[in-house]
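Structure first, commentary second.
One protein chain is absent from this view; the other protein chains keep their places.
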Amino acid sequence: MENRTSEIALIHKAQAQNLKKEKTRQDFWVAVMWLFGLITVSILVLVVGYVLLEGVKAINWEFLTTSPKGGLSGEGGISTTIGTTFYLVGLTLLVATPLGVGAAIFLIEYAGEQSLSSKFLRSLIGVANFAVETLAGIPSIIFGLFGYALFVSTLKFGFSLLSAALAGACLVLPTIIRTTEEALLTVPDDYRRGSLALGATKWQTLYKVVLPASIPGIITGIILSVGRVISETAIFYVTLGGSYRMPTSVLDGGRTLALHLYYLAMDTRAFDKAMGTGAVLVVMIILINLLIDLVSRKLTTGVRKVQ
Amino acid sequence: MSARMIADKTVKYILFASAIISIIIVLAIGFFIFRESIEAWTELGVGEILFRTVWRPGQDQYGILAMIVGSVSVTFGAILLGVPLALGCAIFLADIAPSAVQSVVRPAVQLLAGIPSVVYGLFGMVILVPLVRKINVPGNSGYGLLAASIVLAVMILPTIASVAEDAIRAVPENYRHGSLALGATKWQTITKVVLPAGKSGIIAGVILGVGRALGETMAMIMVIGNSVIVPKPLSGNPLTFFLSQARTLTGNIAVEINYATGVHESALFATGVVLFGLIMIVNASARSIIRGQKFIEKAN
Partner (left out) sequence: MNNSKLETINYSLYYGNYRALKEINIKIPENKVTALIGPSGCGKSTFLRSFNRMNDLIAGVRTEGKVLIDGEDILKTDPVALRQNVGMVFQKPNPFPKSIFDNVAYGPRVTGLKDRQKLEEIVEQSLRSAALWDEVKDNLGKSGLDLSGGQQQRLCIARALAVEPTVILMDEPAASLDPIATLKIEDLIHELSVNYTIVIVTHNMQQAGRVSDYTAFFYTDETRTGQLVEFDETKTIFTNPHDRRTEDYITGRFG
């Protein structure tokens, strides 16, 4: 007993010495982690801050409201590229939203049904989920190549808004599907049962009860997609042509803000105008992030109300 | 059958059709890119494309090995720089930062993910490239692997950080309590219990980051220099490897596709096939790891 007591006392002494060392080590590494967090925020502040501060110098009313004039130093403003960006965003989402929302509804609401007992259909649904994951991982230049091969060349849509929007839709489809799926999953099953018990058909239940409850989630997906289309460059570089005139039909080519920035920086080396364009882009992205934050906050309070 | 029953059925078929559109797109992408590349594979030969470093469209030489090396090198550089920062950030957000600090850092990481790649490219051209150019080594233009790796590291940081943070948060709280109750410090708990337990999710995050890095196009074109050479050290110092210019697989496609015709165009699609294949392998391995992780969590 005496032996054990003294032995334990020794162990405790060694532990106490070790603890001092461990505390120092902990203090060091925790400080390093803080530093990493700080570096990350600093990178953001540096990039965003620099682009905004430099970009503001190029931005004025004329810059925003006149069309690019081509030229060797990127003369002119960015009005048509803003217009083209909105045009393309709208067209892309017009294609992608119904498909994406429809796919999500099927994968969440119908895929588990008894009537889908056929082995072939079951495996098809498995493959569909896999395909969505695959799409999400495909780099945008591949979508660009695909759009170039199919829409621009084979279907002869040429370098146009239509080709670009169809290729762009492939890019944002997984985003819309996944966010809609998540929104549908948060709708309590009681809603569905309650409506079905009243004699509503499945579609009536979905249309009148489930979908309205998942609107904020669907909107989040759409806004995220807007951001992705605004930021995207590689796909449009190989499908949209690059003309800085305002497109008048979906078969016209065009130039988005991001694409314009690229041309200004790489072809004309007009860095000041490129910065101005970059600042407009960054402001748009910040606004979109704020909007998503707002909507998703609304989403969570909505769910809380439900519960 | 009543009208509303018919409507119910019709809607179901329409929804079904949209559900399988993803399958169709993936298959169509594979089909069209491969179809367009057949000419190159058959006329030039697989070996001539994959294992030759000379890319001279004017002389019908289409070796893409230099671009493969370029893509792998810049990805390696980005991982080297980005992973420690991203993991540090994930650990910080999951287990160290007070919630007020989290609510600043997390949106910052999200915003980093949203900034267009051309903006990163522009920032790289205007700020990083001139800085790199100051390193006094003959032949250093500023454009090259170093500037590209730095830009790319920042671009993959959000992907890795957010997947890794999720993985760390998914580690059951009772592991942490078990460790702390044994008299481990918080840092010991993180390194010896939490990180090993969340290992597969963290690795999956890194692999997804590799996938994103391999696929990045515009920012790379803007800062990497685009010379079709196998990158090599500019001087006796092996580190000057990173000052070498390079071209990525993605950049090769984007830079030339708009004016290429015939075999040249087909060879660019072949580049796309190689890129597509690489990314599929990378993403599939990340997915299988994530699945394994979910399985383990269920088993607990």
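Per-chain numbering from 1; labels A and B assigned in written order.
The criterion applied here is as follows: a residue touches a chain if its C-beta (ideal position, glycine included) is under 8 Å from a C-beta of that chain, and two chains touch if they have at least 3 such contacts.
Given the structure is predicted, the values throughout are model-derived calculations rather than measurements.
The chain not shown here is in contact, across the full complex, with A, B.
Screening B:R4, B:K192 or B:K232 against the full complex identifies B:K192 as the residue touching the chain left out.
Among A:Q17, A:S123 or A:T154, only A:Q17 touches the chain left out of the display.
Hidden from this view is one chain, which touches chain A at 4, 8, 11-12, 14-19, 21-23. Within chain B, the residues in touch with the undisplayed chain are 172, 174-175, 177-185, 188, 192-193, 196-197, 296, 299-300.
Everything below uses one rule, namely that only the chains that are shown with their structure count from here on.
Considering their complex, residues 15, 19, 22-23, 25-26, 29-30, 32-37, 39-41, 43-44, 47-48, 50-51, 54, 98-100, 102-103, 105-107, 110-111, 124-125, 127-128, 131-135, 137-146, 148-150, 154, 170, 173-174, 177, 201-204, 227, 230-234, 237-238, 258-259, 261-262, 265-266, 271, 274-275, 278, 281-282, 285-286, 288-289, 293 of chain A touch chain B. Contact residues on chain B toward chain A in their complex (touch as defined above): 4-5, 7-8, 11-12, 14-23, 25-26, 28-29, 32-33, 35-36, 84-85, 88-89, 91-93, 96-97, 101, 104-105, 107-112, 114-123, 125-127, 154, 157, 161, 183, 185-188, 208, 211-212, 214-218, 221-222, 250, 253-254, 257-258, 268-269, 272, 275-276, 279-280, 283, 287.
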